[in-house]
Each structure stands twice: as structure tokens, then as C-alpha cells.
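The complex is shown incomplete by one protein chain, all other protein chains being positioned as in the whole.
Chain nomenclature is as follows: A and B, assigned in order of appearance, with residue numbering initiated at 1 for each chain independently.
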Amino acid sequence: MLRHLLRRAAGFAVTFLLISVLVFCMMEIVPGDPASAMLGTSATPETLAALRAQMGLDAPAAIRYLRWLGGLATGDMGVSFTYGVPVGGLIRERLAVTLPLTGLAVLLAVGIALPLGVTAAARPGGVADGAATLYAQAGIAVPNFWIGLLLIMVVALGLGWLPAGGFPGWDQPAAALRALLLPALALAIPQSAVLTRVTRASVVEVMNEDFVRTARAKGASVSRALWRHAVPNALVPVITMLGLQISFLIGGAVLVENVFTLPGMGRLAWQALAQRDLIVIQNVVMVFATIVIVVNLGVDLLYTVVDPRLRRRA
Amino acid sequence: MLAIRNLSIAFPGPAGPARVVDDVSVAVGRGESLGIVGESGSGKSMLSLATIGLLPGSARTSGEILLDGKDILRLRERELCSLRGRRIGMIFQEPMTALNPAMTAGQQIAEGIRLHRTVGRSEARAEALRLLDRVRIPDPARRIDSYPHEMSGGQRQRVGIAIALALKPDLLIADEPTTALDVTVQKEILDILDELVADLGLSLILISHDLGVIARSTDRTLVMCRGRAVEEGPTETVLRHPSAQYTRDLIAALPRRARAGLGDEARHAAGGAR
């Protein structure tokens, strides 16, 4: 068990290093560097060179790469020239929006998909199954940012139930949650469609297993056999899909944050591109990629919680 | 106690309904054991599923299955749930797949107890431990917290027996309980089964394609072929003086040594029951 985890962690470390090299190299070949972007076109070669030396940009690429890795570890990622503040603090501040947003979206997606998928699987070919299939097909096809637009049109502007955008900050927790609800729903609907499909297929398969019949022969009702016996054994594919979706959730967060003008990581990255704030882009991308990797490590842990057969696998 | 009358089971198929059980009648008295023998696909498994009310939803039935006068085919789902496990227990063929891989042996035995009796978690666990001991699982205090994948086939089938007998039902249905096991383990499982059936005074329906198993453990035998009952009577008579050609074919298909043993065992079993 421990060896298995250590091996997975080592694999993820390799993935992390690969991505960091990729990101670093890409930002290396981008024309211009942070110093010239900061000073603009009117700078003299002397001031440019001085600023470069001050920012450590005159060192060889390998040294700068290692410094950057070290900075990522300590949170010291340099200074954003558009905001004039340390990138580390900026990212922490923005993560406080993006992480709750995606977390809420995952909760909503699972909250929609699990009951829908399991109900559909209880009677394959039944009415609920038809409705779930329809929801799944339609939900996968609609872009999350368009759902966001529709939610703003109908729920925020039309009905006036929830704010259409903006974020009041966490010192007002209730208002902050209200601000995150619609964007999280926009993110969650397409994800829940995919999850519904996987849940249904997985539960249908498990319901045909012998042990479900054993449970029924003990006197368990259909719903008990479904939820207590079939669902726990059907979760592995569902969790796998959740792990795969984290990439899409983060891409979706960039879009949805822009629709709802939420001050999160995605909006930060997008604004940084418009300002050519390369330090911010480089670090935001790396933090996002790290989140994807860490979530995947977490998914590996979840497998062993859900399926006792995997606990002993060395 | 159990009386099956003119039972027919059919499934809708591409070429009209397909009958898997055709007009079968048989009875099992209290404490009596009935063997059902036939090739795979002869309808014997469907018959047993019908008795516990677990036929697939697409099945169409006619006739009646009376348990102490109540027709199981006409019971509501809620009544069936209270019947299953409490009055009828069932043991399945595949010990590999018949247990929930995500629950410990103890949890699976205790589940049935807690479904039918208002007992606490710890009390149900203590009962599960006693049952594991009764089915002669080595080191039950450790095995109670084992998951199925940590046990051998024979141990899993013992857990299966413990689940089926947890509430001391009146009727036990065992559907090919030893088919998937090694020969040496088969005998142990049958010994445990025979002993418990005798101790608890259960009625038993034992389904098998193995005439040796039927001969050693049952009082009466029903021979089925393609959904029909071809012969029924005391096990000894059916096996030693078969009246139907199909039964003769079944016996003739056995290796000679097994056939010789059959007579002995049949005599032995019949003698022991009297």
C-alpha cells in the first residue's frame, strides 16, 4: 500500500517536472522578457540591462529554471508588473475564489449525477432512464460558458434571484457563496452529464452481479441493494471520470470566471495575457497543472478507500 | 410446507415467449430435503429463483408456489422482502462473485440479521461470529473482518451458508453450492450443510447436476429436462430404478466408478434419513 503510493507519487513528481520544463521553455521563446515589457519601448539599453540584472534575468536559463522551481516551492514567484505585487500573494488571493468555485461545482455535479444515474440504472429502459439519457446527451453538448450566459439572463437578470457577476470577498461569506452559486452550476451541468452517463453504465453493470442477488435473497429491498451494495461497487469508474474531468473543470473555470467577472485564477490568466504579464502567466499555468496532478494523486487514494481489493496491491 | 403447483415460467423472446419452466408440480415437507437434478438450462435455477421471488422482471409466471398456504407469486414486494432471508434462505453457486467485494464477511452476515430483527450493531456482530464458528471457519474472530478477496473459495462458500442460515429459515435453497469448488472442499461444504440442516430441522431444496451430491444429501428427487419434470420420487428409487429414459441417460452418462458409488451412497443416505 505505502509502496504503491510512493511509486505513484514519484510518477507524479516526474510529470510535474516535465510540465515545468515545458512551461519554462515556452515562456523562454516568447519574444521579449518581463523587463522589456515593464519598461516599454522607450527604455535605454542601460536601464534595461540594469533591471534585467536586478530581476535575475541575466543568469543562464538553467539557473533561472532552478530558481523558478525553488520559488514555486517557497511561494516566492516574482513580482507582477501590471499589479506591482508579488505573484505568490496574487495567486493565493485568486485561488480563494477558484478553488471554492470548482469545489462547489464538483459537489453540485456529483449531487446531480449520482441520484440521476442510480435512479436510471434501477430500471434500465424505464422513464427515469430515458430522462437521464436525454439529460446526459444534452448536458454534454452545451458549453458551460453558454449555460452561464443563460443563467445570467434568466436567474440573475430575469428573476433577480442571484447576482449576475462580481465577487464581494470572503468577509461576507453568505454573499460570496451566492455569487459562486450560478457560476458553479454553469460548470457543474456539463460535468454532471458526463458523470450521469458513467454512473448509470457502471451501476447497471454491477446490478447484474451475483452479490446483488445475494443481498436481495437476504431480504434487502431494491433500493437497499442499489445504494448499499451496487453503488459502492460502481464508484471506481465514476471516480476515474471525476479525476479526468479536473482538466476540463479548470479550463471551464477560466471561461466561467470571465462570464461572471469573478476575480479568480482563470480571469487572472486571461488578463495577464492581455497585459503580456509573462511572470503571472507562467506561474498561473504551473499552479493549475499542479492542481491537476495533485487531484489525480487524490483520486488514486480514493480508489483504495472505495475498493478494499486495491488496498493490498503493492 | 412448500407446494409448487403447475408452475410455468416464460420469458418474452424474439420468437414469442420462451418457456423455461413448464407445468412443474412438487412439494417439500417440513424437515424434508428435495434434490432437483438436470442439465444446465433445464429450468432448475429458474424454479429456485421463483421460489424466493427473485425472477427477472421480464418473467411471466402461472401456477402457484405456496409457502404455508401463501402464494409467493402473488405477494407484494414488501412482503417478499420480509420473507426472503427470514423464512427462506438461499446459497448460490459462485462463491467468487456471490459475496459483496466491498463489505467484510461479518457485515454481510450481520446485514440480514439487522434487516429482519431489531438488534444493535454489536449484537448482530456477535451473532455473525457465532455463525462463522458454526460453519467451521478457522479463526472466526479474525475472519469476521476479512473481505471476500482475502478468503479461499471454500471459506467464501461457508460465509454464504452463514448468510443463508443467519435467521434460521424454514427452507434453505442451495443452487449448485459445491459446483465451483475443489473436490476436497466440496465434501467439507456438504458435511457442514448436512449437519446444519439436520440440527436446525430445515427443509432443503438442493439443486445440482451432480447425482452423487443429490444421492448423499436428499430424501426425494425431482428430475428436470427442458423445463419439464420428467420424474419425481424418493431419491433412492429414482436413482436405482429410474423410470424415465432421461434419468437413465443421466445415470448412464456417469463414469462407471461414480455409478457404483452412487448406489452405495444412495442407500446410505436413504438409510440415514430414516
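One rule holds for everything that comes next: a contact is a pair of C-beta atoms (placed from the backbone, for glycine too) under 8 Å apart; a residue touches a chain by one contact, two chains touch by 3 or more.
Operating definition for what follows: contacts and distances are computed from a predicted model.
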item	value
Candidate names "Iron uptake system component EfeO", "Cytochrome d ubiquinol oxidase subunit I", "Peptide ABC transporter permease" or "ATP synthase subunit b"; UniProt protein name, chain not shown	"Peptide ABC transporter permease"
Among A:Ala43, A:Ala96, A:Val110 or A:Ile140, the residue in touch with the chain that has been omitted	A:Ile140
Touch residues of chain A, complete complex, unshown partner	11, 14-15, 18-19, 22-23, 26-27, 29-30, 124-125, 137-138, 140-143, 145-146, 149-150, 152-153, 157, 201, 205, 208, 210, 247-248, 250-252, 254-255, 258-259, 266, 269-270, 272-273, 276, 278, 281-282, 284-285, 288-289, 292-293, 296
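Everything below uses one rule, namely that only the chains that are shown with their structure count from here on.
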item	value
Length of the line joining the C-alpha centres of chain A and chain B, rounded to whole Å	51
In the complex, chain B residues that touch chain A	52, 54, 57, 77-78, 81-86, 89-90, 92, 94, 97-103, 108, 111-112, 115-116, 147, 149-150, 160, 163-164, 166
Residues of chain A that touch chain B when the two form their complex	123, 209-211, 213-222, 224, 228-229, 232-233, 306-309, 312
